[in-house]
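There's a structure below that I have some questions on.
With one protein chain held back, the other chains of the complex are shown just where they sit.
Chain lettering (A and B) follows the sequence in which the chains are written, and residue indices restart at 1 in each chain.
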Amino acid sequence: MSRLPLSFIVGSVLTFIFVFAAVLSFFWTPYDVTLLDIAGKFQVPSMAHLFGTDHFGRDIFSMIMVGARNAIAVSLVAVGIGMAIGVPLGLWAAATKMNKGHIIDEMLMRGNDLIFAFPSLLMAIMITAVFGPGAINAIIAIGIFNIPVFARMTRGAALGLWSREYIMAARVCGKGSMRISYEHILPNILNLLIVQATIQFSIAIIAEASLSYVGLGTQPPNPSLGRMLNEAQTMIFFAPWLAYFPGGAIVTMVLGLNLMGDGIRDLLDPKLRKRRKESDVAA
Amino acid sequence: MLSYFLKRVLSLIITLFTATIVIFLMIEVVPGDPAAFMMGLSGSTEAADALRAELGLNMSAWDRYFNWLTGMMSGDFGLSYTYRVPVSELIIDRTLVSVPLTVYALILSTIIAIPVGVISASRRGTAVDTSLMGVAQVGVAIPNFWFAILLVLLFSTTLRWFSAGGFPGWEAGFIECVKALTLPAISLALPQAAILSRVMRSSVLEVMNEDYIRTARAKGLSKRQALMRHGLRNAMIPVLTILGLQFSFLLAGGIIIESIFSLPGLGRLVFQSIAQRDLIVVKSIVTMLVFAVVMITFMVDMAYAVVDPRLREGDKS
Partner (left out) sequence: MSLLKLQDLCLSIHGEKILDKINFSVESGQIVAVVGESGSGKSMTASAVMQLLPDGAKMDGSIWLDDQELLGKSEKEMCSVRANDIGMIFQEPMTALNPVQTIGNQIMEAVKVAEPKLSKDEVRQKAEMMLRRVELPQSRFPLNTYPHKLSGGQRQRVVIAIAISQNPKLLIADEPTTALDVTTQAKIIEILKKFVEKDNMGLLLISHDLAVVAEVADHIIIMRNGVIVEEGDTATFFANMKHEYSKKLFAASRQNNGGKFIEDAAEIILDVKNLTKDYKLSGKENFRAVNNVSFSLKRGENLGLVGESGCGKSTLSRCILGVEDYSEGSISINGKAFSGQKELRRHINVVFQDPYGSFNPRHTVERLVAEPFYLLESQPNATERRAKVKDMLRHVGLEETDIDKYPHEFSGGQRQRIAIARALITEPSIILLDEATSALDVLIRKQILELLEKLSEMLGISYLFISHDLSTVKNITDRVLVMKDGVIIEQGNTQEIYQNPQHPYTKSLLDATPDIKKAIKKLRNNLDDNII
């Protein structure tokens, strides 16, 4: 077993910590995040409250646990939507393009261009404003923008594979495009998809934080990291920990995911290259 | 070259048209009754009717769409519901803040990222590379609004080098405005610079492995000369795509940053308008932003053709 790169280890550990905390928050948090304790407000970080308390006396550590859970949940579903719709679309577009169905491919690409033409944050704000704020609409808004990303990536990768000879061998064996897409193409782009998914996941976390920062994401009394930062803004001068910890939590989550994604990409790549035996092939 | 250009122009026009249809549908048709939506629940029927008449809601959707399009093409964006002034005036004022901010951020981002990417790539594997990319990794993870808050804390409150917000207006002088835009530009630029430097690095690394670099070295060029004279231009090609995408992101990212720094820009305007349910303003600004993004994408495509001669006659390989 080759030595795992340090970045991958660090990334995976960080990601694991947050996922663990998020899952744990379903069952237990140090304090109840809905309880207000005005008398205990603005406490500096201490043994009793690891990250201090906010202006309502709520324990910041607990709030971060639940906030992280919400962020992860929203991002997971949003990216899931993006993949579930985007990947098949991309496979389909690539398959039809190779087999003379240019129109479907063109339409898909135009559709992609269209979605890309709209600045994502603006649109997410609009969607949640028009249809109502809340976690569900945040998921839809973020999810919509994941679809073209996965569609484009899948299509590009699939097109690259369609010209390989083993695909032609499968066609000689009489297999149709759809079967080839799922039997041969999809398994071979899985690596790329996983890496892209971790990147999109980290982007979604920041998007969720941005939406809740402007009040359009997860609604109170449900804690959300973005909203915590917004509330912290006016009080930052005398209670800076209100901003440090939620922001730090976001940074750490995203960093962990990105490092893990990079690590996965590096792990999967050289293994395929090194194992190739280079003898017997002329120059 | 001509066919490449024409194809791109065609695609641009189609995208723009479809986008306007989508915007129209979203804003006017989806909420059901735009007038009631705009007035909230507290609209009396008289006022609501007046608004409906003003909006031309008695016309069919097609007519409204058509009027709106032709109006925009002649510069008429309608009257803002909240401010009661022509939207075009509002937009021009705000654009004079948002566009300089975006450009400023883009310049900062590029100035930092490209040298960092090149240096990292040419010293791959060394401590320099690892630390630069480590910083970039963290930079990518930082939400720009959090960074803005921290910057304000450090530079405005503690060091008092910059004000915490506000924009003096261009009449106050160029330097004053640049000062006001600096902290916002930095907070926008940082995560983008981080992404861009990583893309630059991987692009340069890929280019360094190409055969023509080997040919260049066989001619007697040093590694650095080969990179500078042959590698960079080729490495810039994927970077161009990212720059184009970043523009779109910066334009939209301005929304939150402008709010934090109280800058009277497009982003803040659209945000306030959404809150105030002023659909007329929202419609116009979204259209403008989409237009800007599509134009930038088009210009990036044209830039490709300038940089890469293979694109000029279509793919022959």
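Keep this in mind: contacts are C-beta pairs under 8 Å (C-beta built on N, C-alpha and C of every residue); 3 or more make two chains touch, one makes a residue touch a chain.
Predicted, not measured: the structure shown is a model, and the values here were computed from it.
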item: Residue of A:76, A:104, A:140 or A:170 touching the missing chain in the full complex; value: A:170
item: Residue numbers in chain B that touch the chain omitted from display; value: 3, 210-212, 214-223, 229-230, 233-234, 307-310, 314, 316-317
item: Chain A, residues in touch with the chain not shown (by the definition above); value: 164-166, 168-175, 184, 187-188, 272, 275-283
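In the analysis below, only the chains that are shown with their structure count from here on.
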item: Distance from chain B to chain A - Cα centre to Cα centre, in angstrom; value: 22
item: Parts of chain B lying in touch with chain A, wherever the complex brings them together; value: 11, 14-15, 18-19, 22, 26-27, 30-31, 137-138, 140-143, 145-146, 149-150, 152-153, 157, 248-249, 251-253, 255-256, 259-260, 267, 270-271, 274-275, 282, 286, 289-290, 293-294, 297
item: Sites on chain A touched by chain B in the complex; value: 7, 110, 113-114, 116-122, 125-126, 129-130, 202, 206, 209-210, 213-214, 226, 229, 232-233, 236-237, 240, 243, 247, 250-255, 258-259, 262
